[in-house]
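Below is a structure I'd like to ask you about.
The other protein chains are all here in position, but one chain of the complex has been omitted.
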Amino acid sequence: MQPSRQGGIIGMITERDTEHIGQLADIAIHREELASFTSRFNEILEYFDLLDQVEVVEEVEERAYNILREDEVTPSLSQEEALSNAPGNEDGFFKAPRVM
Amino acid sequence: MTVIVGLEIHCQLDTATKLFCGCSTDYRDDLPNSHVCPVCLGLPGSLPKVNRKAVEYALMVAKALNCEVPEESEFARKNYFYPDLDKGFQITQYDKPLAVWGYLDIEGDEGEKRVRITRVHMEEDPGRLVHKGGADRPKYTLVDYNRAGIPLIEIVTEPDLRSPKEARRFLNKLRATLEYLGVFDSEKEGSLRVDANISIKGSERVEVKNITSYKGVEKALTFEVTRQKNLIRRGQKIERETRHYLEARGVTQAGRSKEQEHDYRYFPEPDLRPLRVKSWLDNIVLPELPDARRERFMADYGCSLNHARTLTGELKLANCFEKVVASDKRGLSPLAATWIADTLIGELNYRDMNLDRIEPAAVTGLVLLLKAGTITDKSGVEVLRIMLDQQLKGEAAETPDAIVKRQNLAKTAGDTGAITAAIEEAINENPKALDDYRAGKGGALNFLVGQVMKKTRGKADPGELNRMLTEALKRREA
Partner (left out) sequence: MPGHTVSFHPDDRYSAFLRTVAEAPCGEGKLGGIRVAVKDNISTAGIETTCASRILQGYIPPFDATVVKRLKREGAAIVGKTNMDEFGMGTTTENSAFGPTQNPVDPSRVPGGSSGGSAAAVAAGIVPLALGTDTGGSIRCPAAFCGIVGLKPTYGRVSRYGLIAYANSLEQIGPMAANVTDASLLFEVIAGHDPRDSTSLDCPYRHIPDPEIRGVKIGVPEEFFGEGVDPRVASVVWDAISLLERKGAEVITCRMPSMAYALAAYYVTCTSEASSNLARFDGVRYGPPADTKRPWHEAFQERRREGFGEEVRRRIMLGTFALSSGYYGKYYAKAQAARNNVRADFERLFREVDVLAGPTMPTVAFRFGEKSDPLSMYLSDILTVPANLAGVPAISVPCGKVERLPVGLQVMGRWMEDERVVDVAYAFEQGGSA
């Protein structure tokens, strides 16, 4: 997906772009929300353009590396505990919508 | 039409715990969702922590594949929505992989060949999905997260392979290498998965996903090569696409054309710190790898190149061979190599049996009988078959000696009377063969040898039989 930001005004995102972003983010946007989401996005993205002026002054060293744990088994949840918050389950499996 | 193949191989690392939590990886015989915790279930608030052993194993692989290990590597999130992902993203490595630019030498279609490795990185396995309501019209999906978080390494090759057979050879060599390293168990179901990129030079590339067996790679690629070549012959264009391999039918099938567009939005995993493990390489002492062992088998045991290659191509086979000949390296090796590399493997495959099912000591016993000349090769095969069948049926295992005695398979050496009688009988019963022999038809002698063997139940020494039969025929001519 390549939202164009080439809509009415150069550099602005369009309602179609907003729909695309919704698709990519897997969030449904209802028709009546499109206009307001789009105009808010444009205000915010315009503000984000401040980042265009950023140049790296100096690299700051990372503070920690190689944070690791040993390969030792710790107790798992029981199947019952694992499923305790699941809204749907069957034969010990979680239930999800079909993917095909 | 030049075939161009590159592979992406996912292997489960054989650690005791998952990549980011302490859940046991030994899940295969257990209930669904019984090897899970807040981390690998993606419960809100849980945090991953990297398994040191997984990093060590991955580095061993990197070193064995002659890779460069950059100063720093890091984990990244690969974002996509699918119910097998407990967090809505997979923790993998992206622009800073653990290792890059290595190679693995294989026996190519035209001799020794160096296949370049693009990268080796670590990532977590997703969960397992079960589609309910039939394969054609699934109603809903069931999810088991026991597999979620199992450590994987992904090994990506350059497009250096030139045929399905080479791809299979590469995979076999890679498997052997990983097994020699002790980081991978190829016998665990689903422990290896392969995606292949394949194209005919000058045409678009097709990705074949979901190959889950060693044999499947060659089959899937052979199917795909044929399909693509046929398209080109018919003047059609090959489309750049992703196809799925259907193991049961041996075919590849186009994915849904309208699959979700993928933009994985990778970014560094903020819950983990980067790795700086290049210096660990110095402390890794690699075990003997397949190539070195092959050379040693040739030097120490006098194995032929082919036998050495076969025997060292699987860790268990190589170990079995060395145990079989341990008592008398030079004395037993030539026979043991042939019997293990050729006969034993064939008989095991025929029965779909695993090498574990036969004791090296039993093979040693058999080889000793053959070496002493106690039994003929034919009887040797008979003994081997009986031993394997006993294993297969779960019967009490007899030693080769006991089988030879019980079945009276000892060579009829010295007992020339019995052989002479059998020869006379065979010639008398087959006058046409005698005529053919006289007419100079070479096949006749072999036919008669077969007849005599049948009568002596394979116990006649083939060399001696040949000599005696030729003499008998000469006598008839006179």
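Observations on the structure shown:
First chain written, first letter: the chains are A and B, and each begins at residue 1.
As a convention for this text, a residue touches a chain if its C-beta (ideal position, glycine included) is under 8 Å from a C-beta of that chain, and two chains touch if they have at least 3 such contacts.
Since the structure is predicted, the reported quantities are computational estimates derived from the model, not experimental observations.
Put simply, the missing chain touches A, B once the whole complex is considered.
One of B:Tyr103, B:Tyr140 or B:Phe447 touches the chain omitted from the figure, and that residue is B:Tyr140.
Remark: the residues of subunit A touching the chain excluded from display are 1-3, 18, 21-22, 24-30, 33, 37, 40-41, 43-45, 47-48, 50-60, 63-64, 67, 69, 77, 81, 84-88, 94-99. One chain is missing from the display, and on subunit B it is touched by residues 38, 41-50, 77, 79, 81-83, 86-89, 140-141, 143, 145, 260, 263, 265-267, 270-273.
Here is the rule we go by: only the chains that are shown with their structure count from here on.
Of all residues in subunit B, only 15-17, 21-24, 31-38, 41, 49-55, 72, 81-83, 129-133, 138-145, 261, 263, 265, 272-277 touch subunit A in the complex they form. For subunit A in complex with subunit B, the residues that touch the partner chain are 1, 23-24, 26, 62, 64-79, 82-83, 90-100.
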